[in-house]
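Beneath this line is the structure, given in structure tokens, with notes to follow.
A single protein chain has been removed from this complex, and every other one stays in its place.
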Amino acid sequence: MTQSLKFIVFFLTPLIVTLTTPSQATSAEYITLASTTSTRDTGLLSSILPIFTKGSGIRVRVVAVGTGQAIKIAKNGDADVLLVHDKKSEHSFVSDGYGVKRYDVMHNDFVVVGPVKDPAAIAGMKDVVKAFGKIAHNKSIFLSRGDDSGTNKKEYSLWHAGGIDTTKASGDWYRETGSGMGATLNMASAMNGYSLADRGTWLAFKNRKKLKILLEGDTRLLNPYGVILVNPKRHPHVKAAAGKKLIDWLISKEGQSAISAFKISGEQLFKGSLKQKLTLTR
Amino acid sequence: MIAQPILLLSLNSICFKASGKQLIKELSYQFKVGPRSIIIGPNGAGKSLLLKLCHRLLEPSQGHIQWHVEAENKSNTAFHQAMVFQRPVMLRRTVSANVEYALSLRGINKAQRRARTEEVLGLTGLNHLARFSARVLSFGEQQKLALARAWALRPKVLFLDEPTASLDPTATYEIEKVINAIHDSGTQIIMTTHDLPQAQRLADEVLFIHRGRLLESGPATTFFAGPTNQFAQAFLKGDLLMWDRPETKMLGD
Partner (left out) sequence: MNVFFDAISLLISADNDLLMIVGLSLWVSLVAVLVATLIGMPLGAATALYKFPGRKVLVVILNALMGLPPVVVGLLVYMLLSRSGPFGVLGLLFSPTAMIIAQTILVIPIIAALSRQIIDDLWVEYAEQLISLGASPTRRMMTLLWDGRFSLLTAVLAGFGRATAEVGAVMIVGGNIDHATRVMTTSITLEVSRGNLALALGLGIVLITLSLSINAAAFLVKEAAENRQV
């Protein structure tokens, strides 16, 4: 073998081999759904989406990030459908022309979790704003998502309602993790701190250690999810027909019962919102 | 000498400077076709530099070097030359691949490369090592391979820079045998050494260099019988080992 031939064999063969090996990416029709970590981390989407794919032939690729980032991804046109839980930003997403229309799809609720010892003594309280007041007064460690997610926005509104300025306590008893729900719960269980979590992620969460639910049931803790088709007038490449099919399915009888049927250790995580009055899970 | 000697290579008052130091000074010489020319002198005299200047690895800062042999390919006189260095540079391939590589650079076809490689390995007694990795050979074998690689190119001139500097007497003897064989095959030898007995064994003509200057040159027999230059006399006596020693400086310039 001449040297140049050897040269080609040594350096190029691996490339040719890898490039001719087919990629795992499937060529079937798919849409991209920008959603929140809560819908994925609980396992809800991987439980209900295969039913939709089976009926429609459309695969759904889920990019799960915080609500804030999910909305940005959708605004950039990098997703076809948006499934998040922050009504206010959802409405402005539609009114600013990024989305076609918002549909109520499902809801669950938030819970306040904290250490079993409960240093701020909030266990059993019914008023979440007052409970937050006690946590602040007692300077008990509170882990905030701090990532502009739906849960984070809900939490801000609760502090605000009680007139508490958390910016001064940041880094002291008020700790902003800047991470997803799961990572924040991991830190809460490691630091024996309080946190606000959506019930779904909490039920699916495996590393609870000495954490438990201390407060639930306040109507202000209701957590509705909305689904929106990204506006094809703004981003012409959006797979509007397939995206519309997903939305139609989610709010159909079949989709709604699939959502309601999803359970973790016997507990229902989400309730379909269609033609039902918004009620608390408990 | 009855016939007019044929000129090979002229050095016309060449100078070489590096980092402000004048390492070769106003050096002129005419190499003729035929004799084995041995350049001697103490360490640091500029012997290796001179070879590298002749071989065009370095360009003189002043003066010029003129080749008188007809080049087959006029664009590159280097194709008529080869050089073997003090430390043999072995490519990371087999013994025969080292020779074939050099031949391939001269655009020689595959069949000829094979034949010539086999020929020079036979002539240098390396045949049995042909398929070994060149870098596992002993130092003496590596130097022999370096000679074989140069020889395979059939150069008009072969420059040898202290080819036996780090070898034991047996290996030195073997290398000298190969050098003589190369000379007998019609290749001109221009070689440096600081080993006086070796110079006496191999030289037809001698160039004595000290501090970058050519101080004496002439037929080997005349030179070794009694050099006229005082530094050359001191060198033959073994009193001139390092050119920058204090006692050598006392001799004046």
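Labels A and B are assigned to the chains in the order they are written; within every chain, residues are numbered from 1.
Note that contacts are C-beta pairs under 8 Å (C-beta built on N, C-alpha and C of every residue); 3 or more make two chains touch, one makes a residue touch a chain.
Only a predicted model underlies this, so the values are computations on that prediction, with no experimental measurement involved.
A.B. asks: Which visible chains touch the chain that is not shown?
C.D. replies: Looking at the entire complex, the absent chain's contacts are A, B.
A.B. asks: With respect to the chain omitted from the figure, which of B:Ile6, B:Ala115, B:Val136 or B:Leu196 is a touching residue?
C.D. replies: Considering all chains, including the one not shown, the answer is B:Val136.
A.B. asks: Could you tell me which of A:Leu44, A:Leu143, A:Leu158 or A:Met181 touches the chain that is not displayed?
C.D. replies: Per the contact definition at the top, the residue touching the missing chain is A:Met181.
A.B. asks: Tell me which residue among A:Lys101, A:Arg220, A:His237 or A:Lys263 touches the hidden chain in the full complex.
C.D. replies: A:His237
A.B. asks: So one chain is hidden, and I want to know which residue out of A:Thr32, A:Thr67 or A:Ser149 touches that hidden chain in the complete assembly.
C.D. replies: A:Thr32
A.B. asks: Out of B:Arg93, B:Arg114 or B:Arg213, point to the residue that touches the absent chain in the complete complex.
C.D. replies: That would be B:Arg93, which touches the missing chain.
A.B. asks: In the full complex, which residues of chain B touch the absent chain?
C.D. replies: Within chain B, the residues that touch the unshown chain are 52, 55, 57, 76, 78-79, 82-83, 85, 89, 91-93, 101-102, 105-106, 131-133, 136, 153.
A.B. asks: In the complete complex, which positions of chain A touch the hidden chain?
C.D. replies: Where chain A meets the chain not shown: residues 3-4, 6-7, 10-11, 14-15, 18-19, 21, 23-26, 30, 32, 37, 40-41, 46, 61-65, 75-78, 179-183, 185-186, 204-208, 235, 237.
By our rule, only the chains that are shown with their structure count from here on.
A.B. asks: Could you give the separation in Å between the centres of chain A and chain B, each centre being the mean of its C-alpha atoms?
C.D. replies: 78
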